[in-house]
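Below: the structure, in C-alpha cells.
Certain chains of the assembly are absent from this excerpt, and the rest are unmoved.
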Amino acid sequence: MYEFIKYDTQEGVTTITLNRPEVYNALNDEITYELQDALKKAAKEDETRVVVFTGEGKAFCSGQDLKAAVGDQKRSFSASLEKRYNPLISLMRNLPKPIICRLNGVAAGAGCSLALASDILVMAEETFLVEVFVNIGLVMDSGSSYFLPRLVGSSKAFELATMGGRVYGKEAVELGIANKSTPMAELDDAVKVYTDYYKNAPTKAIGLMKKMLNKSGNSDLKAMLEYEKYCQEIAGTSHDYKEGVDAFLEKRKAKFIGR
Amino acid sequence: MYEFIKYDTQEGVTTITLNRPEVYNALNDEITYELQDALKKAAKEDETRVVVFTGEGKAFCSGQDLKAAVGDQKRSFSASLEKRYNPLISLMRNLPKPIICRLNGVAAGAGCSLALASDILVMAEETFLVEVFVNIGLVMDSGSSYFLPRLVGSSKAFELATMGGRVYGKEAVELGIANKSTPMAELDDAVKVYTDYYKNAPTKAIGLMKKMLNKSGNSDLKAMLEYEKYCQEIAGTSHDYKEGVDAFLEKRKAKFIGR
C-alpha cells in the first residue's frame, strides 16, 4: 500500500515505520505524503488506540532528503513546508490518540521535529536528537521553534537550535525532552510498557487531554478552565467514564474500550 | 464557623485545613464552598500575610468525592466546575498573598490541582501527587491542564496526565513541581521556613509579583515590560518600599508591614 513507509496494526497498536534505511530514512516528497495519509488513516480507524512512530535500520530520520532537494532548481522552502511538513506536524498534534516515538537512531533536522511533535518519546540511549538546520545556514522548522522552548526552556532551546548540539538519551530525559531512555537492546521492552498501557486506556479522554495540552501552550488560565469544563462534559458522557466509575465502586480493574 | 474545614490565623499565618479525614478529605459540594469563602476571608483580612493550605489526617485531598457524586443522577460536570472548582482555583490564583501547600499526604485529581495552584509546594517525601482523572475515563481539570505544562514541560505533562503516574516528593522537586521535599517528620519545620519569611515580607510587592506571573503565562515580552512598569509604580508608593530603602541605606534589617 505504501512505498516508503510500513503501516501495521496489531491489537490496538499501529506502528508506522519510516522505510528508506539506505538513506537513513531521509524525507523525500513521497514519504511525507505517505506519512500524512497514514496519520489520517490512524485517526479514522477505531482499532488504532495508540501509534508507534519509528525508523527502519540504523536511523530514525535524517531529516529532509538534501540530495533530492538539490536537484530541484525551483525548490521553494515555503511550498515544501506548506504542503509537506506543516500538514504532517498538524496531523500529528491533531491525532486524538497518543503517538509514541520509538527513537531507534539519529533524529536530525525535520526528523528531530517529528520526534518532538510526538506525545511520548522513548529513546535508545546510544542515539541522539540534533537540530541540524544551522549546519547548513537554515532555521529550525516543522514545529521545532514551538516545541523546543516548551520542553527545555528558552535558554537551552536557543543553544540547541543555534549550535546544533547532540542530545543523547539520558540528557534528553534530564532536559524533559524524552520520557524514557534505555539501552538499545531494551528499547522494545520500554516501548511496550507504554503501548500496553495506552492500548487499554480510555482513549477518548486521552485524545481530549492532548487537545487540552495543545491549547494550553498559548492560553491563559481562564481559557483553560473553560476548556476543561467543555472537555470534561464530553469525557463524562463516554462509555469509559461509566465503566471507570463502576469499576471503582466495585473495586475491580476497569475495562476501557476507548470511547 | 466552618463544618468541613478549619481556619486559623496566628501571627500573620492563616492555616486552612481540609477536615474530612474519614474520606481522605474528598471534596463534596459543601467543602468547596467553604474553601471559596475561606479564601475570600483570607484576601480581606489584613492580619493574613501568608496562607498555609493542608489536610487533616493521612491525606491532603483525594479529589472529588465520587460517592457523593454518584448518588446525584442529575450531576453535571459543567455545573460542578463552573460553580465549585473553577471559582476556587481562580480565588487561589487571585489571592494577592502567597499560598503554601503543606502536602501532608496524597493529592489526587482535583486535590492535585489544588496543590499545583498553590504558589509554594512543600511535600513530605513519603507522599505523592497523582492526576487520577484518567483512571476513571475523565480529563484533568481544576486548572491542571494550565499548570502542569508550565511546571514540567509539555512532554512530561502529557505522560503524567494520561498515565496517571505518582510523583513522590523528591521527583516533584527535580521536575520543578514542588519547591521542597522533606521527610514527613520534618514537614512542619520545612513549612515554617517559608511562613517565617512570608509573614515578615513585603506582602504588597509579593501580591503584585503573583499577578505578574499569572499574566506572564500567556503574554509576550512587550506586554510584560509594560505590566512591570505599572506594578513597579504601585510597589514604589508602598510603605514597605520606603522602609526597604531606608533600611538599606542605614544598613539594618527592614521591618515590613505588608503594605
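Order of writing sets the chain letters: A and B. Residues in each chain are counted from 1.
In this text, a contact is a pair of C-beta atoms (placed from the backbone, for glycine too) under 8 Å apart; a residue touches a chain by one contact, two chains touch by 3 or more.
Because the structure is predicted, anything quoted here is derived from the model rather than measured.
A.B. asks: Taking the 2 displayed chains as part of a homomeric complex, how many copies does that complex include in this file?
C.D. replies: 3
As a convention for this text, only the chains that are shown with their structure count from here on.
A.B. asks: Please compute the C-alpha centroid of chain A, do the same for chain B, then give the distance between them in whole Å.
C.D. replies: From the centre of chain A to the centre of chain B is 33 Å.
A.B. asks: Can you name the residues of chain A that touch chain B in the complex?
C.D. replies: 98, 119-121, 147, 150-152, 176-179, 197-198, 201-202, 204-206, 208-210, 212-213, 215-225, 227-233, 235-236, 238-245, 247-249, 254, 256
A.B. asks: Which stretch or stretches of chain B touch chain A in the complex?
C.D. replies: Per the stated touch rule, the residues are 66-67, 70, 76-78, 81-82, 86, 89-90, 93, 133-146, 149-150, 152-159, 161-163, 175, 214, 217-218.
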